[in-house]
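The complex is shown incomplete by one protein chain, all other protein chains being positioned as in the whole.
Then we have chain A:
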Amino acid sequence: MTKNWWKLLAVVFIIYTIIAGLLFKVPHLAILHESIRNLYFHVPMWFTMTMLFLSSVIYSIKYLKSGNEQDDLRAVEFANVGLIFGILGLFTGSLWAKFTWGTWWTTDPKLNSALIAILIYLAYLVLRGSLDEEQKRARIGAVYNIFAFPVMIVLVFVLPRMTDSLHPGNGGNPGFGNYDLDSNMRLVFYPACMGWILLGFWIAQIRFRMRKMENYFLSK
């Protein structure tokens, strides 16, 4: 258990988020009402996705340096799990939008670019799936991943901020900063992000260990 303390920490943080996230005081804001509590669940999905994709690209760079197959497998699994969290982020955001903006999806810069970022990573998996030769797949995948990561960052975190967007934290929208000032919300929001990020890494680790064994048996 000494090596797995962070997994327990993930569980504790998320349980704390569920309890404190629903009970603690939140600012009374028009339109948002109680749905402001979604901040504790929707936003950590995207932060987790970003951290997983960051780890993925780090292992891709490592792979290009070392040529070690394990690094490539780690990169893929981090991308796989990151994608799951990104899709969860899209769906939770869509539901939230339905009840605050009145529609499941609008052609908002933040929404569209988030979707494109997800598609770029889906393409990464498709690209890998279409190449049979292992070393070639690993190398081309790693190079693609190194290009995909900065594009994802620009799409999700930079471009929407340069135009007007409905989404809080972008364009002329004060959104995020406003509730971020609320220290009660910070008390839940930061542990929520930590908890979900750790959980994402845990799932990625399990997937990597499975893939490693699978590869061993396939090579026999």
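Annotations
We take it that a residue touches a chain if its C-beta (ideal position, glycine included) is under 8 Å from a C-beta of that chain, and two chains touch if they have at least 3 such contacts; residues count from 1.
The working rule: contacts and distances are computed from a predicted model.
The chain not displayed here is annotated in its UniProt record as "CcmD family protein", chosen from "Aspartyl/glutamyl-tRNA(Asn/Gln) amidotransferase subunit B", "Acyl carrier protein", "CcmD family protein" or "Stage III sporulation protein AF".
Although one chain is not drawn, the whole complex shows that of A:L22, A:V126 or A:V154 it is A:L22 that touches it.
Looking at chain A, the residues touching the absent chain are 4, 7, 11, 14-15, 18-19, 22-23, 28-30, 33-34, 202-203, 206, 209-210, 213, 216.
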